[in-house]
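Below: one structure, written as structure tokens.
The block that comes next holds chain A.
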Amino acid sequence: MAAHIAEKKGTFLEEVIEATPGGERLVHCIQCGSCGGSCPSGAEMQYTPRTLIAMIGANDRDAVLAANTMWACVSCYFCTSRCPQNIPITDIIYTLKRMSIAEKRYHDTDAPALAKTFTDFVDRYGRSFEFGLATGYHLLKRPISMMKMGPMGLQMFTRGRMALRPTKIRQIEQLQAIINKAKELSAK
Partner candidate 1 sequence: MSDKPKGKLALYWAASCGGCDIAVLAIDEKILNVAEAFDIVFWPCAADGKVRDVEKMDDGSIDVCLFNGGIRTSEQEYMAQLLRRKSKVLVAFGSCASEGCIPGLANMNTRKEVFDTVYKEGSATVPENPQDVRPQPATKMPEGILHLPVFYDTLRTLDQTVEVDYYLPGCPPEAENIWKAITAIRGKGVRNLLCEAPEGPSRQKVPDTFSAVIGLNTTVCEECPRKRGEKKIKKFYRTWEIIPDEETCLLEQGLLCCGIATRAGCGALCPAVNSPCIGCYGANDGVADFGARMMSALASVIDSDDPDEIRRIIEEGIPDPVGSFYRFSLAASQLRRKKKMQIA
Partner candidate 2 sequence: MKYAYYPGCSLERNAAAYDHSVREVADLLGIRLQEIDDWNCCGATEYFSRNELAACAVIARNLALVEPQTDQLVAPCAACYLNLIKTDKLMVDHPEFGKEVNQCLAAGGLKYEPGRVTVRHMLDVIVDDIGETAVRDKVVRPLAGLRVAPYYGCQVVRPISNNDNPEYPMKMDHLLKWLGAEVVDYPVKAHCCGGHMTQISEPQAFELIRRLLQNAQDYVADMIVCMCPMCQLNLDGYQSRVNGFFGTEFKLPIMYFTQMLGIAFGIDPQKLGFGKEIVTAMPVLEAKLGGQPV
């Protein structure tokens, strides 16, 4: 590493860049707010994506990982496609989600639980399982809304749009071997 490339200082900014393909564009942020302006969930966010980037730059790790911004993201990619500096903002949001989950910094959101339930089904069956998601995640996290879902669930069911049993792929062991390897590699 040549001396002209900034020495690593162990900042949060570097950490986020490291964990995001294309993340090095982060340093180009000019704080224009086109991400925050574009976000369909902008009103729900405690900090706009722009603010979050400023906080990353200010090394405010704790506040960033505890923010609700990531959990309000709907992955519409407007921020990414409109960013005048080509910063992969949605991908950075994913990075922050992963960090926040790994360190259990999130609060007041069920998104991590949803993600876990969902991915557990994938790990187990190789396919997603909507009924299982409904029963597992919703019963656990939001029994009241589950009640409201009742009629819709019934409609879905009568129209043949919901299965009661998960589909399992034939070569589930193969998929699991791949997933386990990935988990092993990313643990490093």
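Throughout what follows, contacts are C-beta pairs under 8 Å (C-beta built on N, C-alpha and C of every residue); 3 or more make two chains touch, one makes a residue touch a chain; residues count from 1.
Selection rule: all candidates are chains of the complex that A comes from, given by their letters.
The shown structure was predicted, so the numbers you read here are calculated from the model rather than taken from an experiment.
*Asks:* Given the complex, what touches chain A, 1 or 2?
*Replies:* Candidate touching the shown chain: 2.
*Asks:* Can you name the residues of chain A that touch candidate 2 in the complex?
*Replies:* By the definition above, chain A touches candidate 2 via 19, 21-22, 40-41, 44, 71-72, 74-78, 80-82, 88, 90, 94-95, 97-98, 101, 109-112, 114-116, 118-119, 121-122, 126-128, 130, 133, 137-138, 145, 148, 151-152, 155-156, 159-163, 167, 169-171, 174-175, 177-183, 185-186.
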